[in-house]
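With one protein chain removed, the remaining protein chains of the complex are shown where they sit.
Coming up: chain A.
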Amino acid sequence: MPAGSPGPAAQSARRPPPLLPLLLFCVLGAPQAGSGADTAVISPQDPTLLIGSSLQATCSVHGDTPGATAEGLYWTLNGRRLPPELSRMLNASTLALALANLNGSRQQSGDNLVCHARDGSILAGSCLYVGLPPEKPFNISCWSKNMKDLTCRWTPGAHGETFLHTNYSLKYKLRWYGQDNTCEEYHTVGPHSCHIPKDLALFTPYEIWVEATNRLGSARSDVLTLDILDVVTTDPPPDVHVSRVGGLEDQLSVRWVSPPALKDFLFQAKYQIRYRVEDSVDWKVVDDVSNQTSCRLAGLKPGTVYFVQVRCNPFGIYGSKKAGIWSEWSHPTAASTPRSERPGPGGGACEPRGSEPSSGPVRRELKQFLGWLKKHAYCSNLSFRLYDQWRAWMQKSHKTRNQDEGILPSGRRGAARGPAR
C-alpha cells in the first residue's frame, strides 16, 4: 500500500504530530493501490451518450516497472465481463473497446466501465451516462390554498424515463412585468410538483412553465397563464358531524362548519357530500348542497353504518362568476341508522346523483306528495316527518317493483303499501 499520511493506527508508540504535510489522495489514473505499480487511465472519462449510439474507449497502461503492458487486460461493464471480440490491442500499452447500440444507463450514477488487469484487479474506471434528452413537460395544473400560496404539478414528457437524472424547474412570472422566478419547494404533492408559499399577487395573471434539463439537453413546457383567484381552493370543511334524526331509521343528519378562511374572503361556497355503507367502496354523491352547512340524508338502510365526507368549492370570489377548485374531502365521519324490524329501503338520499327514480325534481315530487296527502292524510298538520315517511314509502314501493322482476324474498310483498295510519 502506498504510503500516505500515517493514520491513528501508526501512531501508537508516540504522540500524533501537531500538523503533518498531507499527501494528496491518489486517484485512479495516478499511482494507486490494488495491483502494484501498474496504473491505467480510461478515455473518455465519464462520457454522456444517446441511447443507441456507439462508444470507442481505450485503457492505457503506464507504469514505472517494466512489463506494464496491455496484454491480458479485459473490460467489464456493470460487473459483467465484455466479450473479447469487442476489444483489441491498439499497441503494447493500450487496449481499445468498441461498444455499439448502447442501452440506457442502469443507474443514475452512471454505468461502471472498468479496465482490469490479467489477475482481475481494477486498473481504471469510467462511468457512462446513456440516455435521452428530456421531452416537453405538459399538463401543468395549479391551485391556491386560501389565496395564500400556489401549488403546481405537471407530467414529465415521455413518461419521465430518460435514463439520466433530469432536473425539473418550475418557473413563474407576472405576465405584464417582472422577472422570472424559480419555485424552490419541490415534491410537495408528488414527484413532479412544487409549492410557492408566498408573495403572490392577486387580480393579475401569472405565466407558469416547467423546464426540464439533463446531460443531453433541455425542454420547456407550454406556458400556463392563470390568475390566482381562478384556482382557489380551501381546506375541507371542519367539524363534520353525522347524527341520527330521532328514531327515523332511514335518515342521518350531516352538519359541518364552513372553512375558516372563507370568512376572510368575499366569496361563497358550495358543498358536496358523499357517503357509503361501511363495507362498500362505492360512494354516493350528493350535489348541489349549495351554501348550506347541513343536510339530511334520507332513504338509507336501517341499522347500517355509513361513512360520510364533505368538501367545499369556493366561488364568487370578489364577485367572480367562476367556480374554484374543490377542496379535499373531509376526514370520514361515521354514524349508524337506527335498527328496524321491517326491511329497510334499498337506497336513496337527499338528492343523490344518478340513483333511484324517486330522486326527481323537487317540484314534481311535491306535487305527487300533495296528491297523496289528499287521499291519505288524516290530519291537517303537515309535518316534515310525514313527508319523510312518505318518501320512505316511495322508496320501498320502487324496490318492491324492482324485486317483482326477479325472485321475491318471502314476506316482503306487502312492503309496497303506504305507511300505517
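In this section, a contact is a pair of C-beta atoms (placed from the backbone, for glycine too) under 8 Å apart; a residue touches a chain by one contact, two chains touch by 3 or more; residues count from 1.
In this text, contacts and distances are computed from a predicted model.
Trainee: Which one, "WD repeat domain 75", "Cardiotrophin-1", "GNB1L protein" or "Large ribosomal subunit protein mL43", is the UniProt name for the chain you do not see?
Mentor: "Cardiotrophin-1"
Trainee: For the chain that's not shown, point to the residue among A:91, A:121, A:243 or A:294 touching it.
Mentor: A:121
Trainee: Of A:107, A:225 or A:243, which sits in contact with the chain we cannot see?
Mentor: A:107
Trainee: For the chain that got dropped from the picture, name the residues of chain A it touches.
Mentor: Residues touching the hidden chain, for chain A, are 1-12, 15-16, 18-20, 22-29, 32-34, 45-46, 76, 78-80, 106-114, 120-122, 124-127, 165.
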